[in-house]
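Only one protein chain is missing from this complex, and each of the others stays in its spot.
Think of it as A, B and C in the order they're written, each chain with its own count starting at 1.
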Amino acid sequence: MNGILLVMTVVLPIILAVPVALIRWKQDTHWMIYTEGVVLLTSALSYYALANSDGQAHVLFRFANDLEIAFRIDGLASVFAALVSFLWPLATLYAFEYMSHLKHREIFFMFYVMTFGVTLGIAFSGNILTMYCFYEMLTMVTLPLIMHPLSKEAIRASRTYLLYSLGGAAFAFIGMIFILYYGTTSAFVPGGVMNTPAVMSRQNLLLIVYVLTFFGFSVKAAMWPFGGWLPKAGVAPTPVTALLHAVAVVKAGAFALMRITYYSFGADFLRGTWAQTVLLVFVIITIVYGCSRALKETHLKRRLAYSTMSNLSYILFGVVLMTPLGLTGALCHMVFHAFMKICSFFCVGAVMHQTNKNYVHEINGLGHAMPVTFTIFTISGLALMGVPGLPGFISKWNLAKAAVASEHPLALAGVFALLVSALLTAIYMMSISFRAFCPGRDFDLTAVAGYRDPGWRMLVPLGIFVVVMFVFGLHSAPLVEWLATVAEW
Amino acid sequence: MIPMTAMAPFHLLTLGEGLEISFATDGISLLFMGITTVIWILVGIYAVAYMKHEERPGQFFAAYALLYVILLGLDLSANLITMYLCYELMTLVSMLLVVHNHSREAIMATLKYLFYSLCGAYLGLFGIFYLNHYCVDLNFGSTGRLDLSALAGHEQTLLIVVFLMLIGFGTKAGMFPLHGWLPSAHPVAPSPASAVLSAIIVKSGVLATIRTVYNIIGADFLRGTWVQTAWMSLTLLTVFMGSMLAYREPVIKKRFAYSTVSQVSYILFGLSLLQEQAFTGALLHVWFHAMIKCGLFLCAGVFVVICGCKRVDELHGIGRKMPVFLACYTCFALALIGIPPTSGFVSKWQLALGALDADVGFFSWFGPVVLLVSALLTAGYLLPIAMRGFFPGEVSCSEQVGLLEKKEPPLLMLIPIVILAIAAVMSGIFPTGLINVCRNLAAYFL
Amino acid sequence: MSVGNLSANYQEAIAMIMFAIGFSNLLLQKNLIKKIIGFNIMDSSVYLFLALKGYIAGHHAAIVTDGVQSVDAYINPIPSGLVLTGIVVSVSVTALMLSLTIRLYSRYHTLDLDRITTEVKKGGF
Partner (left out) sequence: MTHDFVQNFPLFCIILTLFSGPCCMILRGRWARYVNLGVISAVGVMSLFVLLDVCARGGSYVYMMGHFPAPWGNEIRVGPLEAFMALFFCIIMLLSMIGGAPQRLRKIEASKENLYYVMVNLLLSSLLALIYTNDLFTAYVFVEINTISACGMIMICQNGHTLEAATRYMIMSLLGSGLLLLGICFLYGLTGHLLMSNIKEAVAQLVAAGTYHAPLMVAVGLMCVGLAIKSALFPFHSWLPDAYGYSTVSSAAILSSLVSKGYIFLLIKIFYRVIGFDIICNSKIINIFFVFGIAGMMFGSISAARETNIRRMIAFSSVAQIGYIYMGFGLGTGMGVLASIYHILSHAATKSLLFVSAAGLSESSADSRELADLTGAGYRNASAGMAFTVGALSMVGFPLFSGFISKILFAQAAVNQSGKMLPTLIALALSTILNVIYFMRAVIVIYTPLRSIPAERREGYRRIRMSTYPQITVVFGCFVLLNLVLGLMSQPIVELCARGLGMFG
């Protein structure tokens, strides 16, 4: 039963999404209701599956004896799946209003829903082959979403995206093969599956492969220098940028990295090796690089994209600490950053949708016209800065705790980088709020009089996100404890 | 009498594990709460009258009240986390006060203020992250909470971290090198705001430093290390530099701001000596400087909104028009310089004595010398206003002043100033009670 | 390989040399006709080689004229068969090549392959 349920959760949205584009619907509301229904159904299914998962692997089919597509729910899977399943319905709701005056909406939503299924597939994948397959599929399914505007730059962006992601996957492939060969099993086992006697003889080779694999997967996690696609992909409609390029896709990359690091290669095997040092360096560079680019960027969405880049590297920082605490911190930030960033993206999206303004210097005084939106934006900005009482601080705290505890020479540098990026975050987020709320004495508010806050379909998700943020920020203990149990091995 | 040790803390809520938000009262917190409350009431009265001249008084008072609550939270916080929480919130809310009139330079100054404060706060946070691992817990205790067994081998790192924390919290206290926000934030803020800024907000930096050094790390750990030396030299440098800049600064509020920079570093110097009497002096100076500088800024407010003067040389002959007011100003000036028997003298005397019998070698005599020099400079940049105010000399009063009719400022503005002036002088004449309190506190820490 | 056995089977050596000549002609000549000639030289050298493999000194060709004699009266006939087959193949290939050459010549009025190539490129598709 459970097996079928799992498979259904992944396959159902992919199948049920097709009618959205194929059927000729009489009215828009019909297919909107249908889409939302499918998404809600999938979320319900996945939560049900999480609620009573038996922890068994369920094989869908086999490529070969040792190559099988199998689904399994464990702690990590449930974190990611729960997160995604919570966000998707809200994002879809938001998307309805955002896309309201764009073309080819049915096609867009078809792929949007399909992506849900594929993402869940990544979450539930029980072995590395499955994960790899869904990872590749994710690329192809999200491609049309980026291409959707069909403008020149959208095409260019999608080409870049494709090149980066598939190229990264090509290197991830190497790691997969190695795990298939050197691992005792291809399934994910906390603590790693390395076949120790076979490994010991050729440790360095394995480390090289690990680093290559890490780079491969880190393309989706937008690690420097492989993150170039992320800002470019900002041309996509905001629901895509917000949900996919702040949560689903990029977090899938981080998720994959957690899998290979902690569940395949094994953190104990990697801790203290040169590989860890190398990766730490890259991650720290990314943390600072992303923020400073965000500071220079004047296009709102691209600015947020760069900030995503650096925030993802917070997660990777936790990952490469190679300790349970580190993984806890990483998971923590994975969850919290999802809410903070999707919230800020939605605010920006609301601005773009209501006013067609895309650049920082255009939003002067809008705070008086769209108070709700910009208040929420400010809150999410404060959260990203890591003001205590909001989730950003919690994840920073856990990451820093892990870093200091790991006593790795570079870890302190990492903590410092976190704070530097927090400072830069403050500047590039707060400067937006300032422009919006304090345009200066000589600014006449009639210029923005025409603009309003968006409709309920946009505001409801935003409100929910804010509430969630405060709840997590003020009382994160249960969640963090759960994550800690997940992260143990 | 004031309880020394912290009572059983009141636990509000838990952000995450290891992140308790809890409050408790101990001597230090009561001391700071006291001064905060006094200042807040007086400035509140003053502001009622003052804000008639500004727009959006509602917003101002909202932020003002909120800030008071947060400051109380800061004073009462029972562990570093709570303190940091209030510290950040304080920054954000006081930002609202600074930005209050939305002029371009106000916004710029606010961003600068935000940037500096966050720099400081994050340096502090860095330290907190680090200490969290090497401390038993982050609750405030008498002799430090370091977990020496865990610390073994990381002392040097810890020292670096502590130094960073000192600089970080020193930012709010306007200590070199991160003092740059004061002179730009004060002039743009409404005068009540700048009054509380330099009377209380900067003191929160001092409070944070005390908490870190004396409650968490413990004075003994730092005594004689390079950190102490570096700290002392930074403070002395700030003392001198601050008064020097103030001396060369024509704009009134900027001049007072620079003077704040130097005066607060008196306090930090006292703390950096890690010596009982110096500590007493520092605590005293917290009180006295709060009252005096608050008063000065209130005066500045009068200068600005009543006389419409921004620069010093526009004030000639002001004493002819509003003698009582200028008399109060003179009291403040004398107190800040430290002319006996005013309050400033008492605290500086304690500081000097503490410096002299602290065994910090070179600094034990160099410190007092610098204090003296800066006192002279203080005289140099405060007194001329009073003198030219009363005795404009053959050049008759400046044109702005000339336009004024002979009239004191409105009562609501005058009364707080007078009260503060009297307090500033009297507390110098009868300092015993306060000194005892501070002595006990010092004895409790050292 | 010492000079001794080189001289011992000089015929094979000659065959190889011819092969080399033909091969290099087929490869390097620009002129199509010369290429074809080179090809023929190459093949014939191989046939020579084969024939040598089959030939046994002092035996007759495996053609029965005056009654079947004992096996060691004849040379090995299989290579001869192979040679015949090979000749057929090479003839047909040569024919094909020649016809190609004629077509190209009638189009581009040259036998120089490189020039033809440039012509083609110029002509576009």
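We take it that a residue touches a chain if its C-beta (ideal position, glycine included) is under 8 Å from a C-beta of that chain, and two chains touch if they have at least 3 such contacts.
What you are looking at is a predicted structure, and each value in this text was computed from that prediction instead of being measured.
The chain not shown here makes contact, within the complete complex, with A, C.
Of the candidate positions A:82, A:140 or A:352, contact with the unshown chain belongs to A:140. When you scan C:13, C:37, C:62 or C:104 for touch with the missing chain, the hit is C:104. Only one of the listed residues, A:8, A:40, A:67 or A:189, touches the absent chain: A:67. Contact with the omitted chain, checked across A:8, A:41, A:174 or A:413, is made by A:174. Even with one chain removed from view, subunit C keeps its contact list with that chain: residues 19, 22-23, 26-27, 32, 35, 39, 42-43, 46, 49-50, 53, 78-79, 82, 85-86, 89, 92-93, 96-97, 100-101, 103-104, 107-108, 113, 116-117, 119-120, 123, 125. Seen across the whole complex, the unshown chain contacts subunit A at 61-65, 67, 132-133, 136-137, 140, 147, 150, 152, 155, 158-159, 162-163, 166-167, 169-171, 173-174, 177-178, 180-181, 202, 205, 208-209, 212.
Convention: only the chains that are shown with their structure count from here on.
Taking the mean of each chain's C-alpha atoms, the chain closest to the overall C-alpha centroid is A. Taking each chain's centre as the average of its CA atoms, subunit B and subunit C sit 105 Å apart. Contact residues on subunit A toward subunit B in their complex (touch as defined above): 382, 385, 387-389, 393-394, 397-398, 400-401, 403-405, 412, 415-416, 419-420, 422-423, 426-427, 430-431, 434, 438-441, 473-477, 480-481.
Per the touch definition, subunit B reaches subunit A in the complex via residues 13-19, 81, 84-85, 88-89, 92, 99, 101-104, 107, 110-111, 114-115, 118-119, 122-123, 125-126, 129-130, 132-133, 157.
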